[in-house]
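Structure below; questions to follow.
What follows is part of the complex, with its chains left where they were.
Chain lettering (A, B and C) follows the sequence in which the chains are written, and residue indices restart at 1 in each chain.
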Amino acid sequence: MKRKMLYVGSFDPITNGHLDLINRSAKLCDRLIVGVAENPAKKGRYSVEDRLHMLDLVISHLDNVETDSFTGLLADYAKRRGVEAVVRGLRATMDFEYELQMAHMNARLYRSGIETLFLMTDPAYSFVSSGLVSEVFLFGGNVEGLVPDPVLAYMKKIR
Amino acid sequence: MKRKMLYVGSFDPITNGHLDLINRSAKLCDRLIVGVAENPAKKGRYSVEDRLHMLDLVISHLDNVETDSFTGLLADYAKRRGVEAVVRGLRATMDFEYELQMAHMNARLYRSGIETLFLMTDPAYSFVSSGLVSEVFLFGGNVEGLVPDPVLAYMKKIR
Amino acid sequence: MKRKMLYVGSFDPITNGHLDLINRSAKLCDRLIVGVAENPAKKGRYSVEDRLHMLDLVISHLDNVETDSFTGLLADYAKRRGVEAVVRGLRATMDFEYELQMAHMNARLYRSGIETLFLMTDPAYSFVSSGLVSEVFLFGGNVEGLVPDPVLAYMKKIR
């Protein structure tokens, strides 16, 4: 049986924590879709195109991974793509409670039985979030090692 | 001695979790006021009139419950209405800490000795919040069973 | 309608945090039963008789409060005593999660609809527990102000 999973986020921008989760998730299924969530009501720091480009810079070597973007309900998107499970990363308690709420809501919305799977973020990246990385970068701080090198290069280029 | 209690929230819109708490709270006192908190600085999704109407749709059969709205400090409103206790629902840890902070602040502001009572939300509704319900509804998701049926009908009518 | 509530704990020994909750709970009902939970499998530091005696030392002046002890399930005891609600104190997140679990289990066991009500502990006593007080006392530390004075006197007497 072919197993297809979905890993979603805003990836604004992709961090080394995200990349670690993509690498680990890709080993758990036959096909992994990395979906950039586009929220019309909340403009991100980078355009969806830039976010997809930064993702592609670091995961194009992975055979069974593809990138995509979507708007609307995750539950609808997951159904449309025919995945078996949605993968989420967990860092700390605050993540956990938000994720718990979303997972239960989605379990209700999927009905079809799509699962939400959680993986723990590597402790070395437990303090890294896209928002914090962007803010530090904006103020001229050094974010080397927090985002993949090609991503950092691109962030500098389009600054 | 007549016991009067107050249950406040934004009820934007009322969910089945709220309704469960109203039913349970009504049994704990002689009179329960359900107060819609109106925050001039934070416009809700529904007008206060619509929120009160949706409340009335589902609690008008309860003899000892009345609805109302208020602005300003909860402590002042509670004193003005002469209640003995304010009832709050608790879902998860993040709720808990915010509620803990508010309860201590209110204890200081009441002085008169109005109590804050907490009831645990039914686990079946632990993931349901007005905000999440509204967002799912906005994107066309199915929120049946998360809000009372008459409320859902009204939400569809005024969409 | 007469309202009867139950406040249970091990009270091993009663602290000023407990006493504050008893005083506040007594105002919320017509009759408050303070029940010492006796666990045959977990011997306390003080005998149930001593715990009841220490309770009586500080609450005998409260007209509508009585003390009692019980073994077995809280749900059964609450039903037997015909109370409308069980009162619990909340201090911090760890308390909260344990209490959440117990409240949901009890909600199932009561069926009859006995409520669990939570009151926040006064921040001044948020760090005080029977266990910590006993341990500090055992090592000769000063627990004045953490337990009521008559209780401390008794603890010293029977040491």
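Methods note: a contact is a pair of C-beta atoms (placed from the backbone, for glycine too) under 8 Å apart; a residue touches a chain by one contact, two chains touch by 3 or more.
Everything quoted here is computed from the prediction, not taken from an experiment.
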Query raised in the report: Full complex copy number, with 3 in place?
Result: 6
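Assume only the chains that are shown with their structure count from here on.
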Query raised in the report: Which chains touch each other through the most C-beta pairs?
Result: B-C
Report summary line: Ranking chains by how close their C-alpha centroid sits to the total C-alpha centroid puts first chain B
Requested in this report: Averaging only over C-alpha atoms, locate the centres of chain A and chain C and give their separation in whole Å.
Outcome: 47
Query raised in the report: Hey, how far is the Cα centre of chain A from the one of chain B, in Å?
Result: 35
Report summary line: Note: chain B residues in touch with at least two other chains are 93
Report summary line: Residue positions on chain C within touch of chain B in the complex are 1, 3, 24, 27-28, 30, 84-85, 90, 93, 96-97, 100, 103-104, 107, 113, 115-120, 122-123
Query raised in the report: Considering the complex alone, what residue numbers of chain B touch chain A?
Result: 92-94, 126-129, 132, 136, 139-142, 145-146
Report summary line: chain A contacts chain B in the complex at 72-73, 75-76, 93-94, 97-98, 100-105, 108-109
